[in-house]
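Beneath this line is the structure, given in structure tokens, with notes to follow.
The other protein chains are all here in position, but one chain of the complex has been omitted.
Should a chain be cited, it is by its letter among A and B, assigned in written order, with residues numbered from 1 in that chain.
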Amino acid sequence: MDLRVRVNPITCAGHGVCAELLPEYIRMDEWGYPVISQGAIPEDLRRRARQAVAECPTLALRAVEGDDRG
Amino acid sequence: MASTAADIALWHTGRATGIFSIVLLTVVIVTGVFVNRKGELAGQPKSVLTELHRNISLLALAFVLVHVLMAVVDPTVSISPAALVVPFASAYEPAWIGLGAIAFDLFTAVLITSLVRQRMGHRSWLVVHWLTYAAWPVALAHGLGTATDLHSAWELVLTWACAAAVALALGWRLVASRRALPPGQRAAALLSDADRERAAASAARRIPPPSPPGDSPAAPGWPYGPASARPTGGDDRA
Partner (left out) sequence: MTLSGGLTGARGGGAPGTPGTPGTPVAGLGRLLPAGAGAPAGLGRHLEEHGPPPYGDGQGLIAAVEAAGLTGRGGAAFPTHRKLRAAAGAREAGQPPVVVANGAESEPASMKDKTLLAFCPHLVLDGLQLAAGAVGAREAYLYVHRDADLSRGLRDALAERAAHCPDPVAVRLVEAPARFLAGEKTALANRISGGAALPRYGWPPVSRSGVRGAPTLVQNVETLAHIALIARHGPGWFRELGTDAEPGSMICTVHAEGGPPRVTEIAIGSPLDSVADLAIPATQAVLIGGYHGTWVPAIEAPGLPLANAALRPLGAALGAGVIAALPARRCGLAESASVARYLALESAGQCGPCLNALPRIASALAALADLRPPPETGANLLRWADLVEHRGACHHPDGTVRFVRSALVVFAHELAGHEAGRCGATDPAPFLPVPEVPPGNRDWK
């Protein structure tokens, strides 16, 4: 199952923890908000992706399996 | 009955772990406010701060558990295990121990919800988390009330330092909250800032601004201004 990470832009406050934990997939824009790559996250990065989701101070990230539009 | 050396050791351990708990909980609150305000700690990555906040809270839990264990096994004071969580159920100093029990209950609620926060949803977790601000002063009061020799200088200094730290952190948070614009006003504020920067940049480049410097593109006549000041190049029909 493909794993993707999605952000709720309303809850997101731009803390930036996610971009530190998963820099291969998440980078910060010039205002401090996450830009998330659209592709599926490979096996070796999944643990860190779930960690990024868990560590978000406002729980703005969701890990989404498969083609769920989320 | 005379206290044995072991009893005295228990008593002091209980006291010491209690003091450490207050100090650690103070650090937990201060780091928590830092996380909320998106502050940085010595240029460290943000995750260091969030993890510090979480790890110190677990450390504080450890100290609190030892502290309450000492209280229960100490033969010189009669505190039943139930009194640890049920407020005012202790035979010894029911009021002050009761406060301790309240603080313990509140902190436990915060901790447990934080462990399952992904299952809870952000809103409910947040509401419980705010109980920390109630729990901490209750814990402090418990500490002051049960301390039999408040005149020890370093304990007093420590207590005041913790109180000051929490007051400052809370103050920072409240001021920032007050200053933050409600969402409905933010775009307008940003637009004014952007327009102002643009006007300043124009002025700096020494190019005469379009006359008159319009307030808003939506104002009638912008950007042309009154007919007399219209830019040349177009068909000059009044």
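Just a few scattered comments:
Criterion: contacts are C-beta pairs under 8 Å (C-beta built on N, C-alpha and C of every residue); 3 or more make two chains touch, one makes a residue touch a chain.
Please read all numbers here as calculations on a predicted model, not as lab measurements.
For the chain excluded from display, the touched partners among the shown chains of the whole complex are A, B. Checked against the full complex, the one of B:A6, B:A134 or B:A194 touching the unshown chain is B:A194. Residues of subunit B that touch the chain left out of the display are 181-188, 190-191, 193-195, 197-198, 201-202, 205, 207, 209-210, 216-218, 220-224, 227, 230-237. Counting over the whole complex, subunit A has residues 6, 8-14, 29-33, 35, 62, 69-70 touching the chain that is not drawn.
The rule is short, and it goes like this: only the chains that are shown with their structure count from here on.
Interface of subunit B with subunit A (complex): residues 35-36, 38, 45-47, 50-51, 117-118, 121-122, 125. Interface of subunit A with subunit B (complex): residues 11, 13-17, 20-21, 53-55, 57-60.
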